[in-house]
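A single protein chain has been removed from this complex, and every other one stays in its place.
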Amino acid sequence: MNQLMNPRRTEKIVFFFLLLSTLVVVLPVILVVGIIVVRGSSVLSWEFLTALPRMGMKAGGIFPAIFGTFCLVVGTVVFALPVGIFSAIYLSEYSKRGRLTRLIELAIVNLAGVPSVVYGLFGLGFFVVFLNFGASILAGSLTLAVMSLPVIITASREALQAVPKSFREVSYSLGATKWQTIRHAVLPHALPGILTGTILSLSRAAGETAPILFTVAAFYLPKLPKSVFDQAMALPYHLYVLSTQVPNVKLELQYGTALVLVALAVLMNIVGIVIRSYFRTKKQW
Amino acid sequence: MVEKIQVQDLSAYYDGALALKKVNLTIYDHEILGIIGPANSGKTTFLRTLNRMNDFSPGFSYEGSVRIDGKDVYRDWEVPQLRKSVGMVFAIPTPLPITVFENLAYGPRRHGIRSRKRLSEIVERSLKAAFLWDEVKDRLHESAMKLSGGQQQRLCIARTLAAEPEVILFDEPCSGLDPISTAKIEEAMRELNKQYTLVLVTNNTKQAARVSDRVAFFLMGELVEIDETEKVFTIPKDERTEGYVSGRYG
Partner (left out) sequence: MRRYYERVVEGLVFASGMASIIFVILIFVFLLKEGLMLFREFSVIKFLLGKHWYPISEPPQFGTLPLILGSLWVTLGATAISVPLGIACAIFIGEIASGWLREVLKAGVELLAAIPSIVLGFIGLVTLVPLVKNMFGLSTGLTAFSGSVMLAFMAMPTIVSIMEDALNLVPKTYREGSIAMGATKWQTIRRIILPSAASGIIAAVMLGFGRVIGETMAVMMITGNAAVIPKSIFQPVRTMTATIAAEMGETVQGSDHYFALFAVAILLFVITFAVNFLADWFLHRKKAR
């Protein structure tokens, strides 16, 4: 084959098809975002963002859903970040290469692979029923926190391991204890990486529907939650309800909700990436 | 002369491979002991045993004993306390990527000093002792990474001093530096000698000759000879020492 065909020409043809395949993947992305932006922005207004829904969600705003998602994200970070960072510290600074570490790594890989709807069931069985939190912001946050753990741990561990060994040596040589060394010579320099990983995982948590389906989500609740034990609306669930559960909702309203959700997720991603690149250029080691 | 550090029958291994072989020596208070020898002669291993930095080397094990102020470093000393008393300056400058001031305050803060005034005093005193004060007194709150290589190394010396040690270990402290920076650091060492006990590991025999009171020569994990600097360089007892100081190998 190769003798018969000019390799340069083969290469050109192959590269053309590779480009084509890549465009098949990337162009729809642009198309999808384009459609959402164009059609969603027509309903986007101050009122849409800040008002309560009316007439069984067929009119009015989506404020409770935005607020609910905000509560869930805050709850998720409150639970997942400390555990995630400490877990990463254990893996990066304390554990020795061995069977236990391998087991933890395997557990992390598996947590990352558990389907989101299974997290939903776990949250229902454990947080809602067994711990008796009921369907609430608390139960939903905890469920999303468990789901976010693997990403936060992995990102934090990488960030900790990227801190040069010499920082630790210097700290020890000055008489610092192990924890002091981690706290003052390692953690501060790993923080940008940890932050980026956390924000990216939160942006995913904010967009998840299945885990909150049975743990927090309220179908139609035109008021704000008063405590963490209340149910709440959330953006992704609201979009699901609008697009499949309520007949005759104006399509524009659905696009508007989708736009807000996408904007939120993209914004969080951009913030995470900006933090990463800012510190990468500033980094001097 | 007061005996500061006593090393008895010290052997060290990495994963079972011999790195130090039955070393016996004494280091006196307020002296500068130079340690010379070719690469892999065990001199850095020896140095890092004195403040237990070898604890972080994978596969390290030891036999024998090291006593500082009469207390065994592996049995009697609390490790953080030991490392505070026995400071260390590394081969390459290792400033932390924080301000000059914070670099200096790192040790004192870890030992519980909170007062800003106290910290400022320590910072100033340490920088002066390392002959760096005049160069950085207006840049205390800039990143230490902006200093030149020689300044960074003196910063590391000052940082070690700020922890208020009694012994300072230098691990080839001038290996990456130009002659002028080297001269400044040697000047600082001679000045520090009045107050501290210094142990200097160096590849540069001339530097050992210029700075030390006594010199120890290590070869393949063995202490070949230890004596006053003059004697080691002019009338060495062992022919291997003579070979090394006259530049035949290493």
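Chains: A and B, in written order; residue numbering restarts at 1 for each.
In this section, a residue touches a chain if its C-beta (ideal position, glycine included) is under 8 Å from a C-beta of that chain, and two chains touch if they have at least 3 such contacts.
Bear in mind that the values here come from a model prediction, so they are computed numbers and not experimental data.
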Q | Listed residues A:L49, A:V78 or A:L106, member touching the removed chain | A | A:L106
Q.
Suppose we count only contacts with the excluded chain; which residues of chain A make the list?
A. 7-8, 10-11, 14-15, 17-19, 21-22, 24-26, 28-30, 32-33, 35-36, 82-87, 89-91, 93-95, 103-122, 124-126, 129-130, 146, 149-150, 153, 177-179, 203-204, 206-210, 213-214, 236-237, 239-240, 243-244, 251, 254, 258, 261-262, 265-266, 269
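Criterion: only the chains that are shown with their structure count from here on.
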Q: Report, in whole Å, the distance between the mean C-alpha point of chain A and the mean C-alpha point of chain B.
A: 48
Q. Inside the complex, what are the residues of chain A that reach chain B?
A. 166-177, 180, 184-185, 188-189, 283-285
Q: Write out the stretch or stretches of chain B touching chain A in their complex.
A: 51, 53, 56, 80-85, 87-88, 90, 92, 94, 96-98, 106-107, 109-111, 143, 145, 156, 159-160, 163
